[in-house]
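One structure coming up, written as structure tokens, with questions to follow.
What you see is the complex with one protein chain gone and the rest in place.
Think of it as A, B and C in the order they're written, each chain with its own count starting at 1.
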């Protein structure tokens, strides 16, 4: 690539926005030059507008960038959206209409049949929906979304197993507090505690999964049933989940492990810069994966799966883990952009 | 009751032993007079032999009691066993043979068909096995066990639902570190982390549950299948678990809630001193039960159930919670003893 | 006492307010009948207005009490104030002017020379200021405050040592998150972390301590210097602090321990219902006090001191600990009220 592609970030000052900035600042293809946020931040240098909360320091080059408002047409063609759903509802379609390619982490349009809900390893072909999107939405740009941070872990671990015919899935999550943003979960609620409820999360896991695994660009959902229990635990980063699956066929545990271990997707074929290879790390250690030890693997982009064994009620059970603010948020959108660039549709 | 019954504790210096001492020291029926432990502690005053780790202070009256060795025949007739399995394997049968009634929290004999595995609310009738036990073991005393700390939470929540015909259960636990004793789980393993494995725990939940819910004194297991995922989380006390159940019949969510809410067992009928009433607390709050807020309810003896709702894969799902070192250990054995006393077989 | 005294709580729905309600609901002298809060809560039953966050359940009798607005003259004569400083600035003087005796936990008037800043064990005589308060403020009621939650721990441990002539104190705190209220400290800030700053806290410890230990009703500060380092740590309840003290005289470590151990104040003389006896628990265990094990001692009202030893730089050093939301907030105000009642000035 001879020249870097200029990109912007909508909602650059929040926690997901900071993850975008941190990762884009060292990206080989993209050059993050436009930082947009709410009017309150407009005109301020990024260093003072964004209360930095990552354990890696703020990239030096970003400190003095002046924050702009989220006005369509101002920034570069490609913009990543770290907006919350309330803001994304309004702003993302305006950007897409104005010719921007919006790569969104917000939940607002994930289930819109005209918007790809993308995990590049799983359903790269769903980008085909963009033709209809352009036509029916009358947008000169485009809008592509990535799934909820729990969904992406589950679905990545399910995708290689479609060959066995997935009939049903029961998943119980143990989710990190960073998934709730900042200030997010009060410490009094979660220190030494478990909160067995996350608003809207179970519904997202139960519906998004089937769209992503589905056919016809996601318009025909995958014919399975998912039941989710979602829980918050006192962990900073990394969503861990126990998964039980019923299959049509009756694969041996070893076949399931092999399918996960050998799985590769379009990002690995295309050798995209942030694609983890392999995308799924299968561990034989009896007490892994664990968020503190495994969430950062593959630079935060790999999904870890362990404890693959027979489930006496359904067919197979295991533990899956992924980094919720990297693979489950900013990193996901960036990989979507890499895929689109490599496929020539950015 | 005119005079208190003298009781002893085997393994009095460990963490479960401390829980026994703390609870027996304020018990209306029992007078804990005999503290037995390993030879290392023999002859020492309890205050110096037991490194106290509970947040309630050591009962004053116990500080100067001299610790004895675990020698059958020495202590009172009724002894509670807080021994670990390796010690219990040898010592508990010796005590039962020597005429003691042993109320054990150890796993050693739980699955022995001649030993009741008791939750007084659930299977008080399993005490009928003691007749055969006496005969076939040629013991002049008796041995009664309580379940594993996770099993007791799950099984208590399942028992009222037998009327709907339980076919299968998938449970995923989030267990407190106190369940592993002291020193137990290293802080480096669990601070800000999840460990998705607890040795032997899944097997115990899958087998003990069916014995307890079974018939013929537990010798005919309940005809269901249980699949357990067990996980350790950074919580001090209280095991939380998500539960999905398939029923023969198709009860409404409201019927399931009502069955749990109105459930009463033999301890409530007999008005036993430490029996929680009701035994199961059903909450309508959307984000409960939580270990920090709910584990101590019913003086640590109540099981809390919340978020009762339909499971799209099986029939019904909910969250259950109980205090693992009280309802799941010392408190369980003490309630067993109360039941036996009230039934005239202590 | 033949009849209970009716009392009210200003700011009854917040976290400190909940602590007031929980403790007053089981108080032998006081009958909490009036619950006041912001207009948003007015007219609602307490159970729905107050999102209960304590691990002890909401007292049954309080659930249906209708919440009133904070309007002077409406409630009983005696009111406890759990208001935050912004609200207390306005509302507390209005209540005192209207004839209420206000027992406040807010910081607003602590340093007012006409307002007693009271720890009943330490400076019960500072109530003498109330005569001047009445005169100069032209209030028909009265206003009495208790110190900041860190100050009360430090000052309680210093008071018995005034006999040795305190010259200077360096204190470094490790404070619980409950001290910041709800939602308070975001979990992302404090999980597995230390925040070495609490806004305004060091100033309060450095000034309040000298007023409380001072003479002339607190109008002449104690002639010592205090230097505070305040830190937030991931603990739910209990402020721990390391303390180094320079004395005029040169007491032996044993003399310091003895002075703390034998200390008794006016609440112990008067045998007030919630007065801990002794007020200061001196421990010889090498690794105590610890918040999880010791904060609840004396029903949360005792201060624990341990590790008393020589300080090579100043004279003596030790560790002190107290429960910040009980001894350091609601419990402190209630003990103030008990003292005033026993002294005949309520």
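Throughout what follows, a contact is a pair of C-beta atoms (placed from the backbone, for glycine too) under 8 Å apart; a residue touches a chain by one contact, two chains touch by 3 or more.
Every value quoted in this text rests on a predicted model; they were computed, and no experiment measured them.
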item	value
Touch criterion as defined above, residue of B:191, B:225, B:270 or B:310 at the omitted chain	B:191
Candidates C:23, C:100 or C:317 - the one touching the absent chain	C:317
Touch residues of chain A, complete complex, unshown partner	53-57, 191-192, 236, 292-293, 296-297
On chain B, residues whose C-beta touches the chain left out of the figure	15, 53, 177-178, 182-192, 234-236
Residue numbers in chain C that touch the chain omitted from display	168-170, 172, 174, 191-197, 206, 225-227, 229, 231, 233-236, 240, 242, 244, 246, 286-293, 306-307, 311-314, 317, 319
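Keep in mind that, in the parts below, only the chains that are shown with their structure count from here on.
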item	value
Centre-of-Cα separation between chain C and chain A, whole angstrom	47
Approximate Å spacing (C-alpha centroids) for the pair chain B, chain C	40
Set of chain B residues in contact with two or more other chains	191-192, 236, 292-293
